[in-house]
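Once you've had a glance at the structure underneath, I'll fire off some questions.
What you see is the complex with one protein chain gone and the rest in place.
Chain naming follows the written order as A and B, and within any one chain the residues start at number 1.
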Amino acid sequence: MTVSRRPFVKRLMLHVALLPFLIFALFPFYHMTLTSLKQDRELYDRYAVPLVITQGPTLEHYAKLLWDTEFLTWTKNSLMVAFLATGISVVVGTIAAYALARLKFFGVASLGTGIFVTYLVPTSLLFLPLAQVVQWLGLSDSKWALVLTYPTFLVPFCTWLLIGYFRTVPKEVEECALVDGATRIQALWRIVLPMAVPGLVCAALFAFTLSWNEFIYALTFTSSSEQITASVGVTTELIRGDIYFWGSLMAGAVLGSVPIVILYVFFLDYYVSGLTAGALK
Amino acid sequence: MAVRADDLPVPRGRPRLAGRVREWLDHESILGPVFVTPALLLLVLLVAYPFVMALYFSMSNAFIGRPSRWVGLHNFIALWDSDVFRQTFQNAFVFTSIAVAFKVVLGIILALLLNEQLWFKRMIRGAVLLPWVIPTALSTLGWWWMFNSLYSVVNWTGIALGIVDPPGPNWLGQRYYAMSAVIAVNVWRGLPFFAITILAGLVAIPKELYEAAEADGAGANARFWHVTLPLLRPVLAVVVLFSTIFTFGDFNIVYILTHGGPINATHLFATLSRQVGIDTGRIGEGAAISLYLFPLLVFVVWAQLRFVRKQVY
Partner (left out) sequence: MEPISRRRFLTTTAGGGLAGILATRVPPARGQQREISYLCWNNFAPASDKKLAEIGQRFTKDTGIKLKIDHVSHMGPQQQKYASEVQTQAGHDLVEMRMHFPWLYEPQLVDVSDVVGELEKKHGKAIGSAYEGAHVNGAWRAVPQYHAMFVATYREDLFKKASLKVPDTWEDLYTVGKELKKMGNPVGIPISQNYDSISTAGPVLWSFGGMEVDKDGKTVRINSPATVQTIEWYKKMFRDCMEPEVLSWSDASNNESIQQGKAGWIHNPVSAYIVAKQRKLVTADGINHHRSLGGPHGRHETDTPRHIAIWKFSKNVEPAKEWIRYLLGTREVYDEYIMSGDAFNLPVYEKLQDHPVLRTDPKYAALRGEGVQYHTYGWPAPPSDKVQLITNTYLLPNMIAKAVTGTSPKDAIAWAETEMKKILAG
């Protein structure tokens, strides 16, 4: 009995320890969801209990967002930009990271630092001269401008995140393969990448989120309703001077995050727990 | 290890050429540069020009839409004389160091917890990730709504639980509370990044190492300090570095929650440079604000990266 009970208690304790983290992470989301479902009258009533809905939920804020605005187009744009920018960045970042982590060649150290340093260039003003470059490329007011410019902050990020992960793959495993006659590229493809899958997934997911949340470039480089992304569209449509359409704004936050969370959960679970264990055996 | 030729991810061409290219690419001194080239090209083409322009702006009296004149380091020197700027300088360090410290410690704890056997593992991991995936511009508005003086749900809950006296703290109107509020939101948003990145690092640590340590009689504590932490160091170093830069350059949270107030107590470099450079049009001065610490950051990054690179085991 005691043998089986102790792990149970330990597990319970683990969950208790997790509780504060979960509350911290979830409470704001809960509150946003609640806000998006409240009727205006209750939403703007300072005597109403903020933690529950007492006057009946409503979907009018969602209806407003979905039918009165072009939210679906904006979401489609956001998804497209995020997927393409992430794809480009992960591929470019992976090979660069492998070279920087494992290969010896002229200037490797300064190249690595150089790639990183571009990350320090502040975006809050960089958008101005970058707008000029976008204009030269003929991509003004086009979501393709975002596909092209997002990798400027995603590539350094992916590269350096992956360098860290490639380092955690023991060198010996790769050397064995090389001794067995594999080329470097084969070693990368067959040995290092499978072992670094959690890192790759991480890099991809985080790059995706960074693109998904980006605001300044999206606002600058696109204007038309057919080209803008969700964050820009929602704030443009629902913040009018000193008037905030809180219900629909929060509905936008909810709709803009739930699909991504599902994607995340699926990937994380599949890779972090499944594949890695397999790869290490 | 038998690998068939047509499995290879090398460009195809005439057989002989392919063979030669393959042989060629096996030299580290060639493969390395080839692999780095795409990243470099992208960055040079898209960042180099804007960066040089930004540098020029910072050393000129540029005003949006008007001819500008070179003024050397004038902006940088004049800024130091400005009360707002010195305040911002201090804010940026307080904000970044406290926020990053919280994120590192909480991130490691959370990752360790998530790495254990849990009920509802998927749901818990998904829940922990939420703050990171809600579009920032909107989630910060949500926080603003929560700190809102009229129906601050934070204060309401605090009062209901008897933790604070009504009417509760004036979150965004008092300098220390305002700083705590922006730090809290930053930690809330950045924690998943730490937790999940560290988690992926934890999962990659070979189980054998733990078994070996346990066989040597190491307790849970010792295993953490002597196995987990050293092996996490490369990942941790990179994550901290990134987060420091993210946090240092944070814009949205302050811009939406406090607009830099009260009395500039929460202004960061990004928000101040925006206020001066874009809202007022003094792009030269704005660029100088945002580039003020660039040399220092480059140095920190250089030192940190050297450290990361040495972490070979």
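Criterion: a residue touches a chain if its C-beta (ideal position, glycine included) is under 8 Å from a C-beta of that chain, and two chains touch if they have at least 3 such contacts.
Note that the structure is a prediction, hence the values are computed from the model and not measured.
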| item | value |
| --- | --- |
| Identified contact with the non-displayed chain, of A:139, A:177 or A:193 | A:139 |
| Hidden partner chain, touching residue among A:18, A:32, A:81 or A:216 | A:216 |
| Residues of chain A in contact with the chain not shown | 40-41, 44-46, 68, 88, 91-92, 127-129, 131-132, 134-135, 137-142, 144, 147-148, 151, 216, 219-220, 223-225, 235-237, 239-244 |
| Hidden partner interface residues of chain B, rising order | 9, 11-12, 34, 37-38, 41-42, 45-46, 63-66, 78, 81-84, 144, 147-151, 167, 170-174, 178, 255, 258-264, 275-276, 278-283, 285 |
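Just so we're on the same page, only the chains that are shown with their structure count from here on.
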| item | value |
| --- | --- |
| Averaged-CA centre spacing for the pair chain B and chain A, given as whole angstrom | 13 |
| Residues of chain B touching chain A in the complex | 1, 3, 8-10, 22, 25-26, 28-36, 38-40, 42-43, 45-47, 49-51, 53-54, 57, 106, 110, 113-114, 116-119, 121-139, 141-143, 145-146, 150-151, 153, 156-157, 188, 191-193, 196-197, 199-201, 203-207, 231, 234-235, 237-239, 241-242, 245, 249, 251-252, 269-270, 273-274, 277-278, 283, 286-287, 290-291, 294, 297-298, 301-302, 305-306, 308-309, 311-312 |
| Residues of chain A defined as touching chain B within the complex | 11, 14-15, 17-18, 21-22, 24-26, 28-29, 31-32, 35, 46, 48-51, 92-93, 95-96, 98-100, 103-106, 108-109, 111-126, 128-130, 132-133, 148-149, 151-152, 155-157, 159-161, 163-165, 167-171, 177, 180-186, 189-190, 195-196, 198-199, 201-202, 205-206, 209, 212-213, 215-216, 230-231, 234-235, 244, 246, 249-250, 252-253, 256-257, 260-262, 264-265, 268-269, 272-273, 276-277, 280 |
